[in-house]
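Omission of a single protein chain aside, the complex is shown with its protein chains in their original locations.
This part shows chain A:
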Amino acid sequence: MRRNLFALPAVAVAAALLLAGCGGSSGGNGSGSTTADPGPETGTITFTGTDNAETYQPVIKAFEAKNPGIKVTYTQIPFDQFNATMQQRLSAKDTGIDVYTVDEPRVSQLAAKGFLTDLSDLDGKVKGSFTKAAYETNHFRDKLWSLPMWNSTQYLFYNKTALAKAKVTPPTADPQQRWTWEQVEAAGRKSMQAGGTKYGLFMEQPEAYYQLQPLAESLGGGSGITGDDALTPAIETDGWKKAMQWYGATFASGLSPRGIGGFQTGPVFSNGDVAFFVGGPWDLKIFGSSKIDWGVAPLPYFQGGKPVTPTGSWSLGINPASKQQGMARKFIEFATLDPAGNLATTSTTTIIPANLDAQKQYTPKMDAFSGAKTVGAAAITAYESEHTAVSRPVSVGYIQFEEVLGKAFADIRNGTNSDQRLQQATQQLNDAWKTIK
């Protein structure tokens, strides 16, 4: 019996460790916030987001120059862990976060959980300063919860050298002569045979709803969410099924690579290993340092379908648990509603400012981001924003939707039958949403 003595404490500690891992608070109560105490007028506020610290240095500097006595410190949480970490910290009413970046489709759920301060008194100002889509996605239950900071779109980047080698005429930047995915696939295969690239086509975020929604929407498959309360899955429509069959096949046939994810995708293009790459405005500058010659074209669509492009990006919101509401509000107003402040958020990372005045000054410059390579980017950006942009669905269940679909896309990419996997995802969504309703 003596032999076992050491075991009892070990087991007890193990049990306690396990339980402690998941104990704690039970989240917000869904009531939103009341008018909060503005707190002190000077001091240091913290700002949490996913981008590199350099991205926000210009806006923070400009803000601090304009508001003596207020300092802003920025904390980066990598994108892959951002949503989960924020969920954890906000539900624990962590006062260490004053301002944070909010992914637009998540506004509803964050607001419903009481993770955002009500900003409705700014409603009038916001209406005039941003597009209608941006204005609406930052609302939930007729209240304004966050201020749009950026906008985005997607482009088709192509490896000029490889296409020339494979004797393929590259796509043009003209949205009227947009390529179909079928054309991209054929040209990509030619490039693999004769152009010296390992792969034909690759998406920057191969398992993200943001990038894959346009595939299904192009075939008329819808956003994937339906119903009055936007809590009914609709990912087994013909459009979704066809889009996912095609998507799975691009990996099965070797046109696109499996097993490369996160932030390892961009280098596949900039190293010259793939003929076509789907990426965002940020890539216009990132790829500028690549040794290969490349160009930019509008996002393709399916033959017989319609062109659809993603839109939306990060907004800024305030943590209701923050004890410095006044300073936090000053900062987010400066970074979004003030055109100069909003422009400053886009001076390091190339992303489209959401403020319309800032956008007018910004878009024309996009053509020159990487010399001759990015010619046409400005016109594409303006065209997509007006004609083809489709927002991600506004639903209080969006967070679950994105998580469940992200796993489904990953499995489809790895070779799982797409029809069955979409059916399984529908079941998983019904389970996950049951607790929300």
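A few points about this structure:
One rule holds for everything that comes next: a contact is a pair of C-beta atoms (placed from the backbone, for glycine too) under 8 Å apart; a residue touches a chain by one contact, two chains touch by 3 or more; residues count from 1.
The rule is short, and it goes like this: contacts and distances are computed from a predicted model.
For the chain that is left out, the UniProt protein name among "NAD(P)H-dependent oxidoreductase subunit E", "Na+/H+ antiporter subunit D", "Anti-sigma factor antagonist" or "Sugar ABC transporter permease" is "Sugar ABC transporter permease". Across A:76, A:91 or A:245, the single residue that touches the chain missing here is A:91.
Check A:112, A:147 or A:278 against the missing chain and you find that the one touching it is A:112.
The chain omitted from view is touched by exactly one of A:83, A:180, A:348 or A:423, namely A:83.
Residue A:258 is the one among A:61, A:127, A:167 or A:258 that touches the chain missing from this view. Mapped onto chain A, the footprint of the missing chain covers residues 3-4, 6-7, 10-11, 13-27, 29-31, 83-85, 87-88, 91, 109, 112-113, 198, 229, 257-260, 264, 396, 399-400, 403-404, 406-407, 410-411, 413-416, 427-428, 431-432, 435-437.
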